[in-house]
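Before I ask anything, here is the structure I am working with.
Every protein chain but one is kept in place in this view of the complex.
By letter and in written order, the chains are A and B; residue numbering begins at 1 in each of them.
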Amino acid sequence: MPPEAIELLVIAAAALVFAVAFAPQAASRRTLLVRGGAGLAGSAAIAAVPTLDVALLVLLMLGVLHAAVAGTRSFATRLRPPVIAVGMLALGLLLVRVEAPDLVARFGAVGLVAGLAASIGLLPYLHPIEPDEALTASPVAWLGFIGPVLAVVVVVRAQGALPTDAGGAFGGMLVGLGLLNMAWGGVAAWLTADEVAAWRYSFVADWGLVLCGFGLTVADGQRGALLVLFSILAGRLPLYLISRQAIREKTTTRRPINLVVAAALAGSAPFVGFGARILLLRASTQIYWPLALVLAVVMLLWLPGSLRLGRSLGQPRRRQALGVALILAVNVAAGLYPLPLLAAARL
Amino acid sequence: MPSAAVAAPIVFPLIVAAVIAAFGLAGINLGRPAAAVGAWSAAAALLAAWLPIRSSLELVLGQLGYGSALDLRLDGVSFAFGLLIVVPAAVLLTLQPRPWADAAIALVGMAASVAAVEAGGVVLTAIAGGTAATVAVVLLDTEDPDAKRPSWGFLLAAWLALALVGVVLQVGGGTAVYSAVPVSAVTAPVFALLAAAAVLASCLLPWRSWPAQLWTRPSLRAAGITLATLFPLGFYLLVRAYELGDGRYPSAAFNIVLSVIGLAVALSAAARAQAVATRRELLAEVVPGLGGFALTAIALGTPLGLVTGIVLLAVASAFVACLALLPDRAGIESMVAIAAAVGLPPSVAFGARVLGIEATFEAGDFLGLIGVAGAITWAVWMVAGARAIGLPGGRGHPAAETFPIVAMSIALLTLIGGPALALFQAGFANPVAAEVMRSAAGTLGGGATSIATTSSLLPVVTLFTPLLVIAVAVYFATNTRAIRTQARPALFPIPSAPIAERIRIAFKNATVPDEYRTVFSLRELESAAARGNPIVWLVALVALGFAVTRY
Partner (left out) sequence: MIQPAAGIVVWLGVSLVVVADGRRGQAVGIALSALGLAVLAFVTAGAVAAAAIAAGGAIAGARRFVSGPAGWEILSPGSTPRLVLCIVTALVAFWVADAVTSGPVASVRFAVITAITLSAARVLSTAEPAAQLSAVAVVAIGVASAGAIGSTDPAVWPYLAGGVVAAIVGWLPLRSPSAA
């Protein structure tokens, strides 16, 4: 099992415990626990199985289970993305493994990248979203909970299977898709009409950073990607969960806590997002310095959307306020001193 | 001196902030004494760590995880800038009552700012400076979410740019530690990025921006703290840039460009100041005006220019405290403040401006012309100050947060402090030059009573003391009650203000004709991408396949 996957599993488990403990009143804690537990078990299975083929089968099963839970979208709508993802990943893996000219392996890399994007729900394979759908049934479950472990497993195993030429194409495509998701997610989180969609796009933007990190095949890129995944699991997802009630009630507030949350979501210092950005800038400078400039400019797109999302949190009270404080504290600690996280993942 | 003493100016305010917050959450407001303890303990720690040894003290605590170690250093530069940050903040926290949350946040911001100037490398400075900026925005919003505050985008861009500089130095030069970066790693593009970060961090721009706008807030508590903690940081970066380049910038063009920017900032502040309607509006331009002069001096590239810039920054820091405590009323307090700010002799500002102009002439070539322009700018400030005699005070601030005697005392100190300029420069500013311009700093001399320049000697005590005596004598000999003031017209109107407003309104109201049908609709694009259309997915797959054949 890749050490990063183990670490992300632990963080996902902690995120689940947090979700159950600090969920707003309206949410069913039992449902969260059951569905979240199933998702966690599926993620653990994906990380633990010996080959990527079996991991794809686990992913397929997870996709069917997720499509079967009660939600506002139809079963058919929710089933399509994971099945397409598994199909593309499987075909990509096939093309990588066969004896064939280098170009075929590159097409295999295309399948792997496209399949990864489709499984998580990134551009250009966004999952349809309904504002009224429960969190556990929505695409955010893939983006914010199952996706991190899945992405690490797929990327690590794929990088091991790809020949050198196709590996370069794989990395290049990840960076390209990453930039696309960063730009689209950043702008859409700011301008889209619906708050739930805005949150979804904020996840998409963060995933853009992750894809760039995975595509920059130096250690700092992997480190940056890991920190962003940490910020998704331990920051963005719990904050989204806490904001659900205020979004449902259509309340927005402009209190200091909303601004601090916005800062965390935007990746400002001293939160973990800033440390991740430093690592990604280091990685891109090592590979191709103009990319670092582009990344730095695109990173500014987080700010307007984050201000909006911060306000959508409403005014958390009592237990939720404690939860928000805990999230922010964890993010600050990881932002100022990320070494233990990186060391645990052997990066 | 144990190296852990370096961390004390950062740790003490954080500890006190935590205590204030803990008591505050329990319903007990520890009030101004606690905030004062937190702030003054940082100042005391700085002095206690620096004065006994007056040489660099470093604390390295191991790697943090992004290529930088926790490396803190107390040297002449961090000592000077640390005091510039801490002292005005401490004065304000001691005197102005504020809720416990504001006090705690202010202390955290102050600690972050001190951490930025004590950081041993560029990346750590970026993290600490970014934190200070975030905290400042939160503090301003906590006090009044509807009042003016710095553009968060600008601040984030500044510290992100600095982070990029840091990683470029790490990758290209192997390290981003100020004292260890190879000079060859500081190329022109890297320096340009650093300079841009510095200009944005302190918002040294030739139009009205947050260093002036914050003074129009209904309350000046958070504004004062913000200016104290954020405004010096951009200058700090430009001073450290000399250390990165072994005493100079990569190209003389950078000296010229930055000096011109500083001049533009000072001149635009002066132009706005002479056209204001109230004394408060004039005083709002003081800090950016002094900052502009300071930037011009620091950017000259000579030791004299550098120390002069530091002295001007010290005056600006004093005025941050003074202006935040000054009530908006016509009276002797504001007059003294204005007199000191515009640089009436024998004030510290007067002496520093004289030296600054002399430094430009000694630098020679184009920089000499900048000196001439600087003198003209100063003259405009004098006119603005004279005009302010007849202006009303301003909108007014809560009386509880104003301390006119203290404000006047601070202004008076800078006004009569001119004779001590040489002593102040030798003790406070010269170590900065010694740290970042090691090879050239030896040209600074003169001692405690005079300042030696390349071509002359300015006997500040001999010259300024009689001026001070004469000024005092004239003041007491004059019957001020007989003076009747009246508002004078501006020397020249500022056409840019209504033009900028018209442009802004035009942009805001811009629309396309109803008949226009766009081929690029963001909303429809979003809808198409998020609908889960299989055709879109297939096309994307084909596009990726095509792209990979071109790779």
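We adopt the following convention: a residue touches a chain if its C-beta (ideal position, glycine included) is under 8 Å from a C-beta of that chain, and two chains touch if they have at least 3 such contacts.
Note that this is a predicted model, so its numbers are computed, not measured.
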Using the touch definition up top, pick the residue from A:Val10, A:Val34 or A:Ala70 that touches the left-out chain. A:Ala70
The one residue from A:Val10, A:Ala41 or A:Val54 touching the chain left out of view is A:Val54
Can you name the residues of chain A that touch the chain not displayed here? 49-51, 53-54, 56-58, 60-61, 64-65, 68-76, 79-80, 83-84, 86-88, 90-91, 93-101, 104, 132-134, 137
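Simple rule for what comes next: only the chains that are shown with their structure count from here on.
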Rounded to the nearest Å, the gap separating the Cα centres of chain A and chain B is 39
Using the touch definition from the top, list the residues of chain B that touch chain A in their complex. 63-67, 101, 105, 112, 123, 126-131, 133-134, 137-138, 141-142, 145, 152-153, 156-157, 159-161, 163-164, 166-168, 170-172, 522-523, 526, 529-532, 534, 536-537, 540-541, 544-545, 547-549, 551
Residue set of chain A touching chain B in the complex reads 77, 80-81, 84, 88, 103, 106-107, 109-110, 113-114, 118, 123-129, 168-169, 172-173, 176, 184, 187-188, 191-193, 197, 220, 223, 254-256, 259-260, 263, 266, 268-270, 274-275, 277-279, 281-282, 285-286, 289, 292-293, 296, 299-300, 303-304, 307, 335-339, 341-342
